[in-house]
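As you look at this complex, bear in mind that one protein chain is not there, while each of the others sits in place.
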Amino acid sequence: MIGFVILAIIALGGGIGVIVARQPVHSALFLIMNILALAIFYILLSAEFLAAAQVIVYAGAIMVLFLFVVTLLTAGKDDREPKENLAGQRLTAGILAVLVGGGLAVVGVLYPSRAIGLGLPHNFGNLRGMGVTLWGPDFIYLAAVALMLLTAAVGVLVLNRPRRQVKPAPRLEERES
Amino acid sequence: MIPLNWIVGLGAALFAIGAVGVMVRKNPLIMFMAAEMMWNAAALVFVAYARSFHAMSGQVMAFIIIGTAAAEVGIGLAIIVSVYHHRHRLDIDEVSQLKG
Amino acid sequence: MTYALWPEYSVVIGVFVTMIAVMVFNRRSIQAYWVGLATIVVSGIITIADWSSKSLPVALYGHAVTVDAFSLVVNGLVLVAAAGALMIGWNDKRYGPDFPVLVLLALLGMMVLGLANNFVVLFIGIELLSLPLYILAASRGTGESGEAGLKYLLLGAFSSGILLFGLALLYGASGTLVFTHLDPAHMILPLAGAGLALTVVGLVFKLGIVPFHMWIPDVYEGSPLPVTTYMAFGTKVGAAAILMRFLFFGFSLDAGWWGPALGYLAVLTMVVGNLLALAQKDLKRLLAYSGIANAGYLLVGISAHNMFGARALLFYLLPYGLAVLAAFAVIQFVAGERDSLSLDDLTGLAYRSPWLAAFLTVAMLSLAGIPLTGGFVGKFYLIQAALFANQPGLAIGLVVGAMVGLAAYVRPLQRAFSKAAGESSEPIRWPVAGSIVLVVAVVATIGLGVYPAPVVHIVNHSAAFYWLH
Amino acid sequence: MFLVWLMAVPLAGAIATLIAPKEVSKAIAAITSLVGLVGYAGLLFISRAGIDWAWIPQWGIRFHLVSDGLSLFLLGLSAVLFVVAVFASDAHAGRAYYFWLLVLSFSVVGLFAAVDLFVFYVFWEVLLIPVFFLLTGWSGERGKKAAMKWLIMNLVGSFFMLVGVVALAVIHNQNGGGLTFEISQLSGMSMSAGVASWLFFAFLVAFAIKAPLWPLHGWMPDAYGESPAPVTAIISGVLSKAGIYGILRVMIPIFMPQFREYQTLLLIVATAGLVYGALMALRQQDMKMVTAYGSLSHMAMMALGIFSLTSVGLLGTTFYMVAHGLMVGGLFLVLGMLENRTGTRTIQDMAGLNRSAPRLAAYFLFFVLGTLGLPGLPGFAGEYMIIQGLIASHVVFAVIAGFILIVAAWYMLRVFQAVMQGPARTTAIKDLWSRQVAWLVPLAGLVILIGIWPAGITAHAVPSLYHAMHFALGKGGVH
Partner (left out) sequence: MQGLVEILVLPLLGAATITAFKGLMPKRLPGIWASLLVAVSFILSIFQDRRVSQLAGSHHVITGVLWNWATGFGPAIHFRLYLDPLSAVWLLIITGVGALIHIYSIGYMHDDAGEPRFFAYLNFFIFSMLLLVLAGNLVVLLIGWALVGLASYFLIGFWYDRPTAVAAAKKAFVMNTLGDVGILLGLALLYIHYHGVGYQHLFAIFTHAKPGSAFFEWTALLLYIGAMAKSAQFPLHMWLADAMEGPTPVSALIHAATMVTAGVYLMARLYPLLRLAPVTHELIGVIGAFTAIFAASIAFFQQDIKKVLAYSTLSQLGYMFLGIGVSAYTASVFHFMTHAFFKATLFLAAGSVIHGLAGEQDLGQMGGLWKKMPWTMGSFLVATLAISGIPPFSGYFSKEAILGQAFNSGHYILWAIGVFTAGMTAFYMFRLFFLTFTGKPRNEHLHEHAHEAPLVMTIPVVILGVLSLIGGAFGGWLNRWLSPAFHQYAGGSAAALESGPLFGTILTVGLAVVAFLVAYWLYVKRDTAPKAGTDKAPGVWMLKAWGMDSAWMTVVVNPLKMLGTALLTVERGILAGVVGIASGVQAWASDLAPIQTGYVRRYALSIMVGVVALLAYYLIRIGFIS
């Protein structure tokens, strides 16, 4: 329980850090902290494979990508957060989030799911267990994820392909002259 | 024994924090990170419930979430880069030409 | 031997072949388009073959997917959408050779939404649909296009987060991921309620229901035109299909507590969507709001929560999509090199190109719901559904929305049929592929209005299958 | 099947105008409408001209058209007026004009012949579109506004009616009768009173807007004023009758208890419209507006005939629709000729035109007399029957209606005299051309014929009327 509290504090701290950090790099680092805390949770929840995936994919690949882009886009630029310019945005957002988060948390805490008291099945959540599932009956999901990653690859190609400068269509009068 | 329902509460909190992040931060990268945090919160709840049901299906779902997040981040960052490549600041509010 | 999933498999194969085609041939090659189109045709043929197959409905992959008449009808609809979008953007150098690939990928997502039977597939479908569309929205490279892509992406990620959390709670409430195994009687109700709320939000976000609609006008306006067409038709089909499937499979027994909320949203959407359409000056944006309003109509079919609702929704998707195809094709022709078209640009269209004006008329009247067009029959069916469900409020909301929207649809027509002030009668080019889409869409719209019985039959058959579960 | 051919003719003509060269558009339209008229004449001799075909069987919708006594003469009215309107149209109006005119003709046939509520509704709305385009394309800037008003007001009404249409079928289904839109099957259906009242008013508003009945006539002044004369003639002569026809065809069989319940209210509102239209007509300075408001008053008269809920009142309305259609159509055409010749519609700008155009004046006067209900012309027979019905039900309204007949004489003569008589203030105008006389003479002859022989229509209309009503009317029905 104490472990849980500590981990929860770390995770929440990371989360809050993400949204309060002034610089994007800090946000990214806070997010990594959050992700790592979650990975530990996964281990605690007997999801070893997921914990590994979380660390490798999220903390490793995704966040590195983030950091890379952050540095790419903020290099030599003013990377501080601009002033809030939408009236009431923060207050409303805060209230709404508290309502939603609070509501969900209360529901989640007060109404636990019907837990099965027996011991965990063999290979629950470890590499073998996941492998059997993902390469077995649930292979189709894996294939779908593969397709999504393929989409991402195509997308990066498309979005950053060398563009022939497309001029806006000339107006009629220009064409006539 | 980890109190599973408290983990769900933690997930809800993280979800709310992520939502706030999307709504209040002006840096699109940070907004995107906050959105990722919402996904993560969901994945955490899935895993927690999977543990409670002793069923792998929740974990599979979490795995799919992680994989999809990777793809989404790839595309998202590409879009952000292409949009902000020539801009001075990372300010989402600058991208508001389309309206009305 | 069943070919149940072969429409989807063939699309996957098509994706790869198209990519190979892009790589093998020159970058500006037209071959990718042909391959893409061929894929769609093959998939369509298999879908039709499946329709007559005796072995349906069938649940595959441990109830992860269910192939039934419903999913086949959805397949048909999204294939039409994809073909239309592909042909409207046929070999346009602005979009490049990747366009068909991404269209096929999104198509796959839409098809998956049609046959999803558990949360994983639902999520995969949503993402498979969305990711290519993020790219496509931003693919034009201009400021507007980038903005559209960015907005779509951020809000999409946000809403997916909400969706996922909702699914997680539902999972916790029921212990299963499979729709048909959801049993409202044995769920932990508060968890299920919260989960359902979030899930519904995530799904209606894609459909474009007020107040989750705000991305739609901006994204539609900023995206390249064929992409907008695709989103307006295909995404709506996919979102409506999965929403119906999810709710009716998972919660069909007890509509009392989830139906009314959707009813209110539907009315709100119909009124607000049409109202805002009234204020628009840009044609694409106008159609975007029209898309929102039409999403409201679709939601009527869902919240009516009866057999008629399901049928009416399925039916309505077709005339709506056809009208969208026709309208966007006209915009594409008239806009030419430009990305968008204001209402003023339409002035004098009837004199520059009477046929285009006539086709636009048919499309607009169908959207407005005037008889002898498919749109009317669709609305008629929806009203029927609402009244059969003893929900006159929905029916009245529908017609009030239609009334408000009427002026929005008529204003472009009036522009088109009044004489232009200037002499700008530059002839309008008719691209072959787009013309085919236009003519087919218009003819089908009228055909659907004049003799809808066959389609009604198909739709009824499909929804009847659906209710046997 | 014959009715289908009758519908197919204008449709074929419409398509032909699109294909054929621009110069022959008018000729095509003329031939088509003449063929339609001849076909209509044939219809008078064919007893089984209807069609009953399962259109959308899943919803119990049948493409069911009949030409019974209610519809037969309205079909005739539209056949005649379309011929006249085509002949009176500008030869250079362009192919789209004739296309829309023929489409309108097509939809009007469908509307009048339909006895399936769905079919009725389909044509009810379809006919808005051609009128919308005729108003948009062939009139000035105000005409566009008029078109918009026309479309939106009418659609607002009919959208509510759409809900009503479906609701009726659904209720019939829930009563265990199966899903059907056949008016005869929906009639006399049991409904809860509250629902029935709502549906009643949904239908009534839709029909009242089309007619138009006060106070739902907001679209009327602009539409009548701005549209080209043949179009005005069609709108006022044929389409406005569609509203009244709808009440007769659809509402009377289905909503008889509601008619009884709200009879006094309906009578009061219709009488208000009657007085209102007449007094407005009295104060108008625009000759088309005088006729338009006079027509508003006459539409209220037709409504009164129905609301009297007596067989004679209903019959009077049935007859008066045809009579008024012919006469007011003719009147608007004459006014159009005057407007073409003088370039103005303001009556102060004209006077003494009789001297230079006696024939035009004669036809003008003829139609003026017809619309003011001169005995011997058909308006009188209609008004007589309506007033008799009113006396039988509520005599007060009969007296008011009688009083309005006097005012009608006043305002109609006022416009005629101001334009045609008095010291000539305007330059001379051309009299009628012989081509124009060629269609005016038969029209006038037809008016006289049914004026002195109303039985030609009433005797035929009666069986259908009773058939349509299904159950006997209350007091005052002489039968």
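Observations on the structure shown:
Labels for the chains are A, B, C and D, by order of writing; each one numbers its residues from 1.
Keep this in mind: a residue touches a chain if its C-beta (ideal position, glycine included) is under 8 Å from a C-beta of that chain, and two chains touch if they have at least 3 such contacts.
Being a predicted model, the structure only gives us computed values, none of them experimental.
One chain is not displayed; in the complete assembly it touches the shown chains A, B, C, D. Here one chain is not drawn; of C:F205, C:Y297, C:F328 or C:F388, the residue touching it is C:F205. Within the full complex, the residue among B:L4, B:V22, B:V60 or B:L90 touching the omitted chain is B:V22.
Contact with the undisplayed chain is limited, among D:A30, D:L186 or D:L315, to D:L315.
Touching residues on chain B toward the chain that is not drawn are 19, 22-24, 26, 31, 92-93, 95-100.
Interface residues of chain A with the unshown chain, by the touch rule above, are 86, 89, 92-93, 96-97, 99-100, 103-104, 107. Although one chain is not displayed, its contacts with chain D can still be listed: residues 148-149, 152-153, 215, 217-219, 221, 276, 279-280, 282-283, 311-312, 315-316, 352, 354-355, 369, 372, 374-376, 380-381, 383-385, 387-388, 391-392, 398-399, 402-403, 405-407, 409-410, 413-414, 417, 420-424, 452-455, 458-459, 461-462, 465, 476-479.
Here, only the chains that are shown with their structure count from here on.
One finds 42 Å separating the Cα centroids of chain C and chain D.
Separating the CA-averaged centres of chain A and chain B is a span of 4 Å.
Computed centre separation for the pair chain B/chain D is 64 angstrom, with centres defined by C-alpha atoms.
Among all residues of chain C, those that touch two or more other chains are 120, 124, 127, 131, 134-135, 138, 141, 149, 165, 169, 172, 175. In chain D, no residue touches two or more other chains.
Interface of chain C with chain A (complex): residues 12, 15, 19, 61-62, 64-65, 94, 96, 98, 101-102, 105, 108, 112, 120-121, 124, 127-128, 131-132, 134-135, 138-139, 141-142, 149, 165, 169, 172-173, 175, 188, 190-191, 193-194, 198, 336-338, 424, 426. By the touch criterion stated above, chain A contacts chain B in their complex at residues 1, 4, 8, 11-12, 15-16, 18-19, 21, 24, 27-28, 31, 34-35, 38, 41-42, 44-47, 49-50, 53-54, 57-58, 61-62, 65-66, 69-70, 72-74, 77-79, 81-82, 84-86, 89-90, 93-94, 96-98, 100-102, 104-116, 118, 120-121, 124-125, 129-130, 133-134, 138, 141, 144-145, 148-149, 151-153, 155-156, 159-160.
On the side of chain A, the complex with chain C involves touching residues 103-104, 107-108, 110-111, 113-114, 137-138, 140-141, 144-145, 147-148, 150-152, 154-155, 157-159, 161, 163, 166, 168-170, 172.
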